[in-house]
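Can you keep this structure in mind? I'll have questions shortly.
Shown here: the complex without one of its protein chains, the others still in place.
Here is chain A:
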Amino acid sequence: MSQGALAISGVDKFYGPIDRGVHAVQNLTMEIDKGEIVALLGSSGCGKTSTLRMIAGFEEVSRGTISVAGRKVHTLPPVKRNVAMAFEGYSLYPPLTVRENMAFALKAAKLPRSEVDAKVANIAKLLEIEDILERYPSSISGGQQQRASLGRALIRKADLHLLDEPMGQLEPQLRAVLRGRIKHFIKERGLTAILVTHDQTEANALADRIAVMEGGVLQQFDTPDMLKQRPANLFTGTFVGEPPMNVFEAYVGTAADKINLRLPDGLSLDYDKDAFSGSVRDELLKRQRVVIGIRPYAVRRSKDGVPATVSANQWLGDQTHIAADFAGGSLVLVEHDRTRLELGAPINISIDPKNLHVFDRASGMAISHGMELA
């Protein structure tokens, strides 16, 4: 275990009076190691930016503590926290050129001029903004401003680099290139970075670990793979993954040596009792109703499967997304080949129990993933 770069412990954020105002971040606890890249992922208003701003010191911490590199910082002014930040709204200083904007913090730290120039040149090359270094923020595009703002944050030596939606304005091709370069840059220098994003592709590509937030509550904090394979609850299950996980409510029933997951419209997914591991089977049988989740990639078409009706069929150039009316809802499945299915065509689908995620109906907490208990 390396030295902790950031420790957030029991942090609450209220806008307005404590306990009565808007509870934007609820009892957040997370630790980030030095050299890690962590993404705060969530939809708008989930508390991710509030969290970032509390770390930076722009928002007061209502309750709890925040430590950066072992120092308690939550009561210090931003200047004393030794963190760098790239802002979602760029926030470049209008009277300064891009070069001056990027060199600003370095000059304040009294670095020699030659070193400042070298660093600016290096970052500018990385972010492909060498040609606009002498321009003013008002005369460059949003994407260029965003890169300048990102450069201004990355150029600094800080305990923590906070990146708020750092690539939201960039064109897709550039974004893909820069993701790789920025990750390399951060890793090479052993920097610790926290990025806020609502784009899960970006989170997956950049982050070592992803903290999924919703409604001010940390839902799950894990590696991208684990988020996909073992979502902690229904929210992460459906939020992470593209296209999103298919979910259906099911009654658990038994008949002879079968387990039936009875779906609406009289459909039923029938499995041999041995198809599940013992512990998963026990948990299933303890419950009457559960929510089952299946990733679109795990849905198969097979002759003896459960019937469904095609409602949309899209070929995306490298994969086919098929939407089907199924069990009173809609189900999406992904196939890698071009599939020619007419709208309204009947298909039969089957789901391997290995790919079944089961969630508690009331709490939404995961019960099992495939053969293993959550």
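Following the convention adopted for this analysis, a contact is a pair of C-beta atoms (placed from the backbone, for glycine too) under 8 Å apart; a residue touches a chain by one contact, two chains touch by 3 or more; residues count from 1.
Just so we're on the same page, contacts and distances are computed from a predicted model.
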Which of "Aspartyl/glutamyl-tRNA(Asn/Gln) amidotransferase subunit C", "Thioredoxin reductase", "Dihydroorotase" or "Sugar ABC transporter permease" is the UniProt protein name of the chain not shown? "Sugar ABC transporter permease"
Sole contact to the chain not displayed, among A:6, A:24 or A:85: A:85
Candidates A:105, A:205 or A:275 - the one touching the absent chain: A:105
Interface residues of chain A toward the undisplayed chain are 56-58, 77-79, 81, 83-85, 87-95, 104-105, 108-109, 137-138, 142, 145, 149, 152, 156
